[in-house]
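Not every chain of the complex is shown here; the ones you see sit where they belong.
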Amino acid sequence: MNLKEIVEAALFASPRPLTVEDLGHLFDDNERPAAEALSTALAELTRDYENRPVQLQPVASGYRFQVRAAFSPWVSRLFQEKPARYSRALFETLAIIAYRQPVTRGEIEEIRGVTVTSNIIRTLLERDWVSVVGHRELPGRPALYATTREFLNYFNLQSLDQLPPLMTFGQDEWPVSATLADASTVPSPEDVG
Amino acid sequence: MAGMTQPPAAEATPTPVAVVNGNPLVKLPEDLYIPPEALEVFLETFEGPLDLLLYLIRRQNLDILDVPIAEVTRQYIAYIDMMQEMKMELAAEYLLMAAILAEIKSRMLLPKPEITVDQEDDPRAELVRRLQEYERFKNAAQCIDQLPRWERDVFGVTVDVSRIEIPRILPTVDLKDVLSAFQDVLKRAEQVTHHQIQREQLSVRERMSAVLSRLMHAASVEFRQLLDGREGRQGVIVSFLAILELARENLVEIVQEEPLAELLVRRRGEGGVQFP
């Protein structure tokens, strides 16, 4: 059991980075190695782990072992959380944007009767389901939101016309399948914009 | 591990000394191997009467299958009496065992009904079985105690993963959820407001967004560029309606710089005004 191995064991076991001083404290006073000996061990370990999946990394608060970023595609799956579910408020906001576009947040709130959180708008923008297509010439120049081509792609629509028409509201069931099957005769807006 | 409860005293042959009615503090029997100061921890040292009996047997290298019951009983009772003399609280199990031992001893003294004694008729048989059983688990417990233990002997490794990028998995959404949410909105709107949400051609609204979106990049676009003949008649109508609606909502303006010049669709606001 040599010094380098003890240092290696401690660095692996420690939940936080360790300094040369921390490493010294692993030993009894009368057995404590010199700081240079510990530094040498750290330098050698750094070299030993140069081409390994784990590397010895000096950071502000000491040395720690770290998994190389290159392994992210696989290792990240250990930490991936189950995706959360979106709120009903988000669905409502998205639907209003789809049917009433281009529309401002204020207008959405007027229809919904409740506030639309920035969080919802941000999520919809991040998903690239809606985008800002302009601003209304009103105080504060509120952004005008519209659905995107990505929105159509995601929901497997060729054009917004494939959404059920407003007329059918009030029925208990959405005739979604029927509507989707009814291919619209209206050309897609692909050539515009 | 054989010596776990044995004090380091030198071995001695048991001497027949009676303690019961004497003063135990000054006249400790020499074969008890427990110094007076250790009596305090007696109850913690032994895990019950079986443990104490095993200790008495093992200490003297007696054969567990042929325990000299009289001798062991004498020693056992000496311990118990000593505890009681010291007014130490004694678990009921210890007294029960004393009674069992006394009973076995008396049965051993009875004349044997037959010459060939079956092992099962041995009054000690049940006690021996229990002692053996207990000893097995006592030893097993010691073995488990000695297994390399997490965070005492072996330690988990903690390797930093801050360099690992974790892509977020986004929730999947069913169009039906969006639509049924919208249905709720409309129902609410009907109840509370004068909001008239009438049928509109979604393709027009869609095209309105497309025109606006195009005006994000250029402050103005020629009117006819927004009407693409390749879309056919209906496509042109949709675009036309969209532009009119945008103009009505004050989102764009349709301008002509000079007579007979190109009709321009210009976005409202700073950008549009600055257009040459």
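Letters A and B name the chains as they come in the text, with residue numbers starting at 1 for each one.
By our rule, contacts are C-beta pairs under 8 Å (C-beta built on N, C-alpha and C of every residue); 3 or more make two chains touch, one makes a residue touch a chain.
Given the structure is predicted, the values throughout are model-derived calculations rather than measurements.
Q: Stoichiometry of the whole complex?
A: A x2, B x1
Everything below uses one rule, namely that only the chains that are shown with their structure count from here on.
Q: Using CA atom averages as chain centres, what separation in Å is found between subunit A and subunit B?
A: Centre-to-centre distance between subunit A and subunit B: 28 Å.
Q: Which of the residues in subunit B end up touching subunit A in this complex?
A: 155-173, 175-189, 192-193, 195, 197-203, 205-216, 226, 228, 230-232, 234-235, 238-239, 250-251, 267-269
Q: Using the touch definition up top, name the residues of subunit A that touch subunit B in the complex.
A: 12-15, 54, 57, 64-69, 71-72, 75-76, 79-86, 88, 91-92, 94-96, 98-102, 110-113, 127, 131-137, 141, 144, 146-147, 154-157, 159-161, 163-167, 169-170, 174, 176, 184-187, 189, 191-193
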